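The complex appears here without one of its protein chains, the remainder shown in place.
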Amino acid sequence: MREIQVEYFAALREHAGCGRERLRTAARTPRELFAELSRRHGFPELGPLKVAVNDEFGDWEAPLADGDSVVFIPPVAGG
Amino acid sequence: MREIQVEYFAALREHAGCGRERLRTAARTPRELFAELSRRHGFPELGPLKVAVNDEFGDWEAPLADGDSVVFIPPVAGG
Amino acid sequence: MKPFAFSAEPLQPASLRRSLADPRCGAFVSFEGWVRNHNDGREVRALEYEAYEQLGLKEGARIVQEAIERFGVDHAACVHRVGALALGDLAVWVGVSSAHRDAAFAACRYIIDEVKHRVPIWKKEHYADGDSGWVNCERCASHAQPPPARQAGR
Partner (left out) sequence: MKPFAFSAEPLQPASLRRSLADPRCGAFVSFEGWVRNHNDGREVRALEYEAYEQLGLKEGARIVQEAIERFGVDHAACVHRVGALALGDLAVWVGVSSAHRDAAFAACRYIIDEVKHRVPIWKKEHYADGDSGWVNCERCASHAQPPPARQAGR
């Protein structure tokens, strides 16, 4: 089990009902973590998401470490 | 003979020594007028000039009318 | 000034512009994104921007640096508003100064295009009919797909 901090923005924040949460999880990768959180919060389809780990763009398959901070990034619409 | 007003700008103004002059001339076209004035003022080579007649771009070969106003336009360097 | 910043306060293009002044530069190009009163055929009343700032600052700075190196301009910067904006408000500002205008135009265009696709900023539009919604990048929405978690394990 790892302790992971997740931060939510925009549509994901509204669906999660919070801006961030800290959780203990058996998820080994961002992909597994997103699946777990998606079941819990019922995230809608938002198109292709990116993931950031510790405030850098990350890999969906890279192993998570205890204490990592994770952000799931919906498609952006800047400007 | 026609009475023509000529206005000078930039390098031509400095070479003519005046901003404008009014003259009576036998020149029938802007081309002939420029040749006459060039002999008088010793204009330097300035590259391809355009000509304006009565404040619109004109034709070097179009007949001049009495009272016309003529400007010889050196290559521009705006901005 | 920092190459890329977020601002919760109204942007001041006059002072942003002065920060890029340089007597070596003959050309300055700026882009401003303004809040429009319509989008995709719907009447917009107001909007809000939300950014993932920690990552956005890094990615924005990378984009500006890429533009400086790729086009050889002297100075470039971008500031993006966050928070609630009204119609006509300035949402994003990009400025580039350079010896010549070719490079300034190209770098300015590069920065706004990349910022719109790479910097994590989201826009929520509030419509005249009382509805509101988060706007997805059009290019992405056209091939919307389930997030990767659904597709495959390892």
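Letters A, B and C mark the chains in the order given here, with residues in each chain numbered from 1 onward.
We take it that contacts are C-beta pairs under 8 Å (C-beta built on N, C-alpha and C of every residue); 3 or more make two chains touch, one makes a residue touch a chain.
Note that the structure is a prediction, hence the values are computed from the model and not measured.
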Which displayed chains the hidden chain touches across the whole complex = B, C
Key: Touch with the omitted chain, as defined above, among C:Ser30, C:Gln54 or C:Ser132   = C:Ser30
Ask   = Touching the missing chain, which residues of chain B?
value = 7, 9-11, 13-14, 29, 31-32, 34-35, 38, 43, 45-49, 52, 55-57, 60-61, 71-79
Ask   = Which chain C residues touch the hidden chain?
value = 13-14, 17, 21, 23-38, 87-88, 97, 99, 101, 104-105, 108-109, 112
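Criterion: only the chains that are shown with their structure count from here on.
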Remotest chain, chain C as reference, centres from CA atoms = B
Message = Suppose each chain is reduced to the average of its Cα coordinates; what separation in Å results between chain B and chain C?
response = 51
Query = In whole angstrom, how far does the Cα centroid of chain A sit from the Cα centroid of chain B?
reply = 74
Remark   = Distance between the CA centroids of chain A and chain C (whole Å) is 24
